[in-house]
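So the structure is just underneath, and the comments pick up after that.
Yeah, one chain of the complex is gone here, protein chain that is, but the others are all in their spots.
Right after this comes subunit A.
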Amino acid sequence: MLNYVLSRLLTFVPTFIGVTLISFAFIRVLPGDPIVVMAGERGMTAERYAELEAQFGFDRPIYVQFWDYLTGVLQGDLGNSFVTKRPVWDEFFALFPATLELSLCAMVFAILIGLPAGVIAAVNRGKFFDRALMSTALVGYSMPIFWWALLLIIVFSGNLQWTPVSGRIDLLYYFPNPTGFMLYDSLVSGQSGAFASAVRHLILPTIVLGTIPLAVIARQTRSAMLEVLGEDYIRTARAKGLASKRINGIHALRNALIPVITVIGLSVGTLLAGAILTETIFSWPGIGKWMVDSIFRRDYPVVQGGLLLIAVAVMIVNLTVDMLYGVINPKIRKR
């Protein structure tokens, strides 16, 4: 197992360098000059411009700039934001818990509903529930996030006034935020109503962000279950006189989980992409919103460092999924 993890980590090295290069190039390909953006409406003198250019190192050849950046990254230095002057690293970790919390909730939501729905659909193949669920999943999969979010906001926040439209918690609650995870922090703050408020703020973003993974998981679970239910060992399980619930929920599901875990792992990347949009819509103070703001400000260090850290986060998730895969599929573990 340790060997397996180490060999997987080794394959990350080229990916890591590639992502560093791409994130470095991405922001520079966009039209717009960060110094001009910084100067804003007032503009600036040619001398001041040259001074700043030298300060940021933009006057040097591009490959030198990249080399500086790469050596910095390898020493754990992602540079400072042009705008706030704070280290990118610090900003990232101040905001990442918010994104993580939202993504985790979205994933849990997607799994808790998608998995049982897929199982029930497969077991009742071709019947009403199956058809209804699969058409719903198709709609959920193809619905634009933006439109779906607006619809939910209009109905639940606008008409029904059940949920707030933005932020992570009502402004009247104020407490230190040691972990950055609002659900946890609000709970340990001891302020009555804080936790409930945090939950209510999470509901809509969770649903919006979790809808596509939910649809994907439900469909994958259904098709994996259908395949597994035709296997010989399911007939053996029935020949043992087991109840259908046990056969579907243990003997079949355990095998069906193998492909489902894979799509869950794959949808983490999509989830982070969706988080950027969702956070912007709901003014959720996470890295998605941070990245979007930084792109508009041409804040080079934040954009390239942020992209890199997001990529690392995705790689870590994929590694975790791979290991989980080994736990669930004995054929891989014992190889």
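Rule of thumb we're sticking to: a residue touches a chain if its C-beta (ideal position, glycine included) is under 8 Å from a C-beta of that chain, and two chains touch if they have at least 3 such contacts; residues count from 1.
To be clear about the criterion, contacts and distances are computed from a predicted model.
According to its UniProt record, the chain left out of view corresponds to "Dipeptide ABC transporter ATP-binding protein DppD" among "Chemotaxis protein methyltransferase CheR", "Quinol oxidase subunit 3", "2Fe-2S iron-sulfur cluster protein" or "Dipeptide ABC transporter ATP-binding protein DppD".
Check A:30, A:243 or A:316 against the missing chain and you find that the one touching it is A:243. Note on the undisplayed chain: of the listed residues A:68, A:231 or A:293, the one touching it is A:231.
Although one chain is not displayed, its contacts with subunit A can still be listed: residues 231-233, 235-243, 251, 254-255, 328-331, 334.
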